[in-house]
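One protein chain omitted, others in place.
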Amino acid sequence: MATSATTLEPAPPQEAPRRRRIPRKATTEPLWVRLLLITIAVGFIAGFLLMPLFIIFKESLLKGIRVYYDALENPHAVSAIKLTLLTAAIVVPLNTLFGVAAAWAISRFSFPGKRALVTLIDLPLWVSPIVAGLMFVILFGRQGLLNSLFWSGGKQVFPILFEPAGIVIATLFVTFPFVARILIPLMQAQGSAEEEAALTLGARGWQTFVYITLPKIKWGLFYGIILCNARAIGEFGAVSAVSGHIQGLTNTIPLHIELMYNSSQMEAAFALASILSMLALLTLVLKSFFGWQAERQAKEALESTP
Amino acid sequence: MSVVIESIHKTFGRFNALEGIDLKVETGELVALLGPSGSGKTTLLRIIAGLEFPDDGPGNIFFHGTDVTERDAYERRAGFVFQSYALFQHMTVFENIAFGLRVRSRATRPSEAEINARVNDLLGRVQLTQFAKRFPNTLSGGQRQRVALARALAIEPRVLLLDEPFGALDAKVRKELRRWLRAFHEQTRLTTLFVTHDQEEAFEVSDRVVILGEGRIQQIGSPAEVRANPANDFVRKFLGLDDESELLIPSPLHEGSRARELDAV
Partner (left out) sequence: MKFRALSLSPLRRAVAVIAAGLIAVSSASVVTPACAAEEPDQILNASFDVARELYGDFSTAFSKHYKATAGKDVKVNLSFGGSSKQAKSILEGMQADVATMNQETDIATLADKDYVAKNWRTRLPDNAAPMTSTIAILVRKGNPKGIKDWADLVKPGVELVIPNPKTSGNGRYTYLAAWAYTLRSPGGDEAKAQAFVTTLFNNVVVLDIGGRGATTSFITKGQGDALLSFENELLLITKKTNPGQYEIVYPSVSILAELPVSVVDTVVDARGSRKLATAYVEYLWSPEGQRIAASHYYRPRNKEIAEENKELFASIPLVSVDDVFGGWPKAFKTHFGDGGLFDQVYKKK
């Protein structure tokens, strides 16, 4: 018998021609139900996503492109953009590292308190962002619980509250779970067999991680990173509580938008909002792409295990 | 390379997986670890490989006189073939086999040319040369298993460990591969341990059989010995020697066989 590359499935047997009938799975709804659901979904997306986007761009350009650019070139707007990007640049890598380490520990090890750790990782998702921010104020504030540790002579020992560091910490907290939550089930589904194989072949821990684990979790990782980034850039409540709202120093883009809005400078507010919207759209596109790839990878992992 | 196991104990929580295991495998032997599921045979194999560690205590593992008990898996050079193949899905067949050579430290790593030569040689030996650039998910089960074997052999292991290597394949393929393995072993004379729950397989292929049950070694001996003199009730029951009728146990495939063509798998 010649060596064949095909799988072991037999060729489908020849069938007698059947009557023409639209094939339907047992779980498919009738046509009108499907149309209704699709219409509702599309209407929802158009109304809640597309319309606001359209309005943001329209309002920001209402007084012309010159006003739009002026709003973005305003020094306080520029520092808000810089602070937002700096925060994301710190928070995203740290939480990625943490997420990978946590997913690694949880999917490969058994240790006491593992369940608690998984629950704890999810904690920032249940807490309202404002509550999270206030939590830091209650901890680190001058009237706070730890004020004897963090305050001396009316000044902070470490610059946390009302400083960029506080914004970073608050953002770190709320974006904590994103990478971990994607990777934990992915790595659990993928199993550790390939990693064990790598070890027996002489690969050390870090080599196994870099050559075997990382390529396998690549798409899930990108997906988690993009979510983490989006949240870090757009975070409002937690940052608002710890920021101090100092123009040019501790205002992020969302806070600056609020300030513009509150001082009746609508075009400026919308101009910056349009920046955030563009970032949001980009995030959506990337996330869809990565998410699709990650799904594909997870499916392959499940299918290839006999 | 001989393998000596002394007083190995292993518990998982409250479950005693292995108790007081003593075993000596001579250089060049092909030994089967046979037993029902839950008997601890895979655990024992993984402990030998360094993927698990025995409980703290007197237990030791020696590879040809060297104590490897405390060594991590990557230091032991024990080639391992997994039941699920565990091929690297994102790498080609060639890359899979080359992996063990590529991750070596600069001092011991062979040159690209040498790696090429070795991998191609192995591909030839497992008759998969034309699949070098393929990805594992396009191969059949039997082909994948042969890649796994080639991959393990690439590092020139001191001992070869196989965990139910043919468990996931259908009966016909299993038989073919089993014979092929025996022939291969004749050629390489590599100390080999393999785990199986299939007594036919164990008896056909191995020089000696280690029967495990309930975490303990129930009997060690050549297939003929074990057949003729089952050591206790467990062995008798497990081998189905309870009723007085003679069970037809196929004669081992030891003498005079050579590597066969393996087309159909």
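Lettered A and B in written order, each chain numbered from 1.
Going forward, a residue touches a chain if its C-beta (ideal position, glycine included) is under 8 Å from a C-beta of that chain, and two chains touch if they have at least 3 such contacts.
In this text the structure is predicted, and so the values were computed from the model without any measurement.
Between the chain not shown and the residues A:L72, A:L94, A:M135 or A:A189, the one that touches is A:L94.
Residue-wise, the contact with the chain that is not shown comes from A:I169, picked out of A:A71, A:A88, A:I121 or A:I169.
Contact residues of chain A toward the unshown chain are 86, 90, 94, 97-98, 100-102, 104-105, 108-110, 137, 141-144, 151, 153-156, 158-165, 168-169, 172, 192, 195-196, 199, 205-206, 208-209, 244-250, 259, 261-264.
Please note the rule applied: only the chains that are shown with their structure count from here on.
In this assembly, the C-alpha centroid of chain A lies 44 Å from the C-alpha centroid of chain B. Interface residues of chain A, counted against chain B in their complex, comprise 1-3, 5, 7-8, 193-194, 196-204, 207, 211-212, 215-216, 300-301, 304-306. Contact residues of chain B toward chain A in the complex are 49-51, 72-80, 82-90, 99-100, 103-104, 130-131, 134, 136-141, 148, 151-152, 154-155, 168, 263-264.
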